[in-house]
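The block that comes next holds chain A.
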Amino acid sequence: MLSSNEGETSAGISQGAIPFGTRAQPGKDNQTFLVCRTVRSGQVIKYPGNVVVMGDVHPGGEVVATGHVIIMGTLKGVVHAGAEGNEKAVVLAFHLQPTQLRIASYIGRAPDDGDNTGTGGPEMARVQDDTVVIEKYQPGNEKRWLTQS
Partner candidate 1 sequence: MGEVIVITSGKGGVGKTTTTANLGTGLASLGKKVVLVDTDIGLRNLDVVMGLENRIVYDLIDVVEGRCRLKQALIKDKRLENLYLLPANQTRDKTAVSRQQMIDLTSQLREEFEFVLIDCPAGIEMGFKNAIAGAEKALVVTTPEVAAVRDADRIIGLLEAAEMEPPRLIINRLRPEMVRKGDMMDIEDMLEILAIDLIGVVPEDQYIVISTNRGEPAILDKHSRAGQAYRNISRRLLGEEIPFINWEAGSFMSRIKKLMGLG
Partner candidate 2 sequence: MLEFLLRFFGRDTASSKKVAKERLRLVLVHDRAGVSPHLLESLKNDLIKVISEYLDIDTDGLEVSLTHENDAVALVANIPVLRVKRTFKSIQEPAFKV
C-alpha cells in the first residue's frame, strides 16, 4: 500500500489543512501522497510532490502540490499543481469540473455559462502556450509530459 502514514492524514482533517508531509525529503522529487478519502469544503491537502486522491474533491476543497495532481473521481474544487512554479505539472481527473484550476502561475476557471460538464471521460489539464488547456486523457501519451515533476 502506497498510502502515507495514517496519523498525518487524520490529524490533517481536524486541522482543516494537512501540513507538508514529514516523510518527503525537501528537494527530493517524485514523492507521491495518496489520499484515500473525499476532500470536502474547507479541507486543504498540501504536499511537496505529487498527490493522488482516491475519491472526489468537493467544491471548496483544495489540493495543492508542487508536482502532478491526479483525482480518481470528480474534481469540483480547486487544484493547484506545480505550486512552486513547475509549469510541466498536470492535473488529471476522471471528471474534471474544477471551480478553479491552477498550474504553476497560470489560472483557469470554469466558464460562466455553466457548461462545465466536459467530455464525460477522464481529462487532463496542462499548460500549453501560456494558458491552461484541457484535453481528453489518452492513455499511453503520458510519457511525453509525466517524465518530469
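Definition applied: a contact is a pair of C-beta atoms (placed from the backbone, for glycine too) under 8 Å apart; a residue touches a chain by one contact, two chains touch by 3 or more; residues count from 1.
On the choice of candidates, all candidates are chains of the complex that A comes from, given by their letters.
Keep in mind it's a predicted model, so treat the numbers as computed, not measured.
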In-complex contact partner of chain A, selected from candidates 1 or 2: 1
Touch list for chain A against partner candidate 1, complex: 16-17, 41-44, 59-60, 62, 78, 99-100, 107, 109-110, 112, 114
